[in-house]
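With one protein chain removed, the remaining protein chains of the complex are shown where they sit.
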Amino acid sequence: MKVLYFAWLRERVGRAEEEIEVPAGITTVADLAGWLKAKGGGHAYAFENPAVVRAALDRRHVKPDAPLGDAREIAFFPPMTGG
Amino acid sequence: MKVLYFAWLRERVGRAEEEIEVPAGITTVADLAGWLKAKGGGHAYAFENPAVVRAALDRRHVKPDAPLGDAREIAFFPPMTGG
Amino acid sequence: MSDGLPASETFSVRVQAEPFDAAAEAAALTEGRTDIGAIVTFTGLCRADVKDGVPLAALHLEHYPGMAEEEMRRILDEARARWPLQGARVVHRFGRIVPGEVIVLVVTASPHRGAAFSAAEFLMDWLKTNAPFWKKEERPGRTDDGAWVEAKDADDTAAERWGKALG
Partner (left out) sequence: MSDGLPASETFSVRVQAEPFDAAAEAAALTEGRTDIGAIVTFTGLCRADVKDGVPLAALHLEHYPGMAEEEMRRILDEARARWPLQGARVVHRFGRIVPGEVIVLVVTASPHRGAAFSAAEFLMDWLKTNAPFWKKEERPGRTDDGAWVEAKDADDTAAERWGKALG
């Protein structure tokens, strides 16, 4: 699965995207965020406060409890500040 | 006193403005409208339904019970439809 | 007032017969400034609507010279008292206006979008009900009183949203 990071999540993780193999048992967006956080380092720093992290699954906004299903792309980012 | 008419009041009265001598006893906008209506002819037609006639005294919107005071100009017109 | 180039006053109202360039009016308000965050522009146009099968040929806008400008200025002052505006412009045409042409323009500038939107909508609502302009429709074969556009209750309701009447 392709994982994208934007804004300060991108800066903290230290990269804009990465390919990951989703482990068995990781079924929701929140599960995946927790698993990424557990990697430590920049990932831990990026996800230190999961409440402020938003996500999109295949380019659609989703809630933390959304199932990953067979999505090919997930993005993590802070609340949007465009407009 | 100068009296101005706009839109269909102007058309009904048959003129855009006229000078009048306000008679004793005519003290409010409504008084004056009633007095003009009593002239008959185009004036009676213009003021046949006083409820739809609006007025301005020296270029400010006023209610029918406003005193004429020492205003120099009064205008009668239908509800506005600009914008 | 109508030499084709919009003047650059920060807050202004104008009544004129000539068409004008809505974009240039908005641009004049903000040119060279870097403190403005939001600009809202409202343009009201003459529509080619059809009534009883007869298309509109033109609108004739009658106005009360002198009072029109004064009332527009009062409405603008009221908007400035209610919202933190950095600039605003109101231009209203009179005379014969054909479908597709601009009738009225409102531009508001503010640090924040909510104020710019609210002020522009307020200005339009109040112009509709308080600025002394009257529309008469020109349609082939119709010249009776019925050609005067009737005021809409909806306009009064829109104006009343903003509280106390101005006049």
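When the chains are written out, they are named A, B and C in that same order, and each has its own residue count from 1.
What we mean here is this: contacts are C-beta pairs under 8 Å (C-beta built on N, C-alpha and C of every residue); 3 or more make two chains touch, one makes a residue touch a chain.
These figures come from a predicted structure and were not determined experimentally.
Chemist: Taking the complete complex into account, which shown chains does the hidden chain touch?
Modeler: A, C
Chemist: In the full complex, which of C:15, C:88 or C:120 touches the chain missing from this view?
Modeler: Checking each option in C:15, C:88 or C:120, the one touching the absent chain turns out to be C:120.
Chemist: Could I get the residues of chain A that touch the absent chain, sorted low to high?
Modeler: On the chain A side, contact with the omitted chain comes from 4, 6-8, 10-12, 56, 59-62, 75, 77-83.
Chemist: State which residues belonging to chain C touch the missing partner chain.
Modeler: Touching the chain left out of view, chain C contributes residues 22-24, 26-27, 30, 32-48, 99-100, 111, 113-114, 116-117, 120-121, 124, 158.
Heads up, the rule we're going with is that only the chains that are shown with their structure count from here on.
Chemist: Could you tell me the distance, in whole angstrom, between the mean C-alpha positions of chain B and chain C?
Modeler: 26
Chemist: Distance from the CA centroid of chain A to that of chain B, rounded to the nearest Å?
Modeler: 71
Chemist: Could you put a whole-Å number on the gap between the CA centroids of chain A and chain C?
Modeler: 49
Chemist: Among the residues of chain A, which are close enough to touch at least two other chains?
Modeler: Within chain A, no residue contacts more than one other chain.
Chemist: Give the residues of chain C touching no fewer than two other chains, as numbers and ranges.
Modeler: Not one residue of chain C touches more than one other chain, so the list is empty.
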